[in-house]
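As you look at this complex, bear in mind that one protein chain is not there, while each of the others sits in place.
Our next item is subunit A:
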Amino acid sequence: MLKNISLKEKRLNFSALLVLLVVILGALVIVSLCMGRFPISIPEVIQVLAASIFPLPQVGDANVESVVLTLRFPRVVAAILVGGSLALSGAVYQGVFQNPLVSPDLLGVSSGACVGAAIAILIGIGTFGIQIGAFAGGILAVALTTTAPKLIKNSSNMMLVMSGIIVGGLMSSIMGIIKYIADPETELAEITYWQMGSIAKVLPKSILMVAPAMIVAIVIIMVLRWKINVLSLGETEARSLGINVKTTRRIVIICATLLTASSVCISGTIGWVGLVVPHLGRLMVGPNNMKLLPVSFVLGGIFLLIIDTIARTITSAELPLSILTGLIGAPFYFYLLKKERMNLS
């Protein structure tokens, strides 16, 4: 019956779907907290969580509590925040650039942010400096990527993707130079960590430092999501509908870049999430950003939480996240290109 309805309607009832996704995410959080080298049962996890929220006496093993709260919980939060932010910024870029083929990594924003963070590490200006560096690098990259099509006077979808590849390539070369001149004993190790894409060493302190900026960006994007719809119709139509295109676009791009850069601060570069998840969201609720943006955020959280849980449980050594996101993302992107080849120009 349920299947019949969803087939008929093609697009699922939005509120029901969003609630369902949030419930799934909640369940996955608990499952993820159970899994690991030191298995913990679901009731134990729930007990620990409940005791940390409500004034209940902490029962059971102190080890269990410390594994759940200090080791695994920050990681789960980081996975959701980073996955959600990358997916959200991907959906936003796809909307404002009217181009379903772009993402934070394809636009070069991720690698730009990485270069910024690496330079900050090299200068040695602390965690806050790294955050600023990542943001500055991301903004610079997105500015370069969007300028190239204007200079060549070709505003096609492919040109923007090409331009992103150029900027991404440039950024990885700069990254190479930075690594070459970095002190192999200390700085190089830290910089390599940014690039790997991992949240293994995430600390509650670093999440708390980055989270405020992320939340502000998410709120602004959510408030502007109707306008992002209108922007996705193109400059002329958006203006004729009373939107101040330049200002709105700039605000939205800055927020999306802030999200990407903050994610890079927490976890380094993690590919594919920002490209694949918005497409998945569009298959579920259609292109309307009023629905797509919240759905993409939750889906991104679910996606990266699953990926990270696999990464830390599948082998005794940690797998870098980009390996797994690529294994899933690359075939999916291929599928999309195949499906949408008529619309590419």
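As a working rule, contacts are C-beta pairs under 8 Å (C-beta built on N, C-alpha and C of every residue); 3 or more make two chains touch, one makes a residue touch a chain; residues count from 1.
The criterion applied here is as follows: contacts and distances are computed from a predicted model.
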Per UniProt record, name of the chain withheld from view ["Iron ABC transporter ATP-binding protein", "Nitrogen fixation protein NifU", "NADH-quinone oxidoreductase subunit G" or "histidine kinase"]: "Iron ABC transporter ATP-binding protein"
Touch with the omitted chain, as defined above, among A:Q47, A:S85 or A:S232: A:S232
Interface with the undisplayed chain - residues on subunit A: 10, 95, 98-100, 223, 226-227, 229-230, 232-234, 236-237, 239-244, 282, 286-288, 343
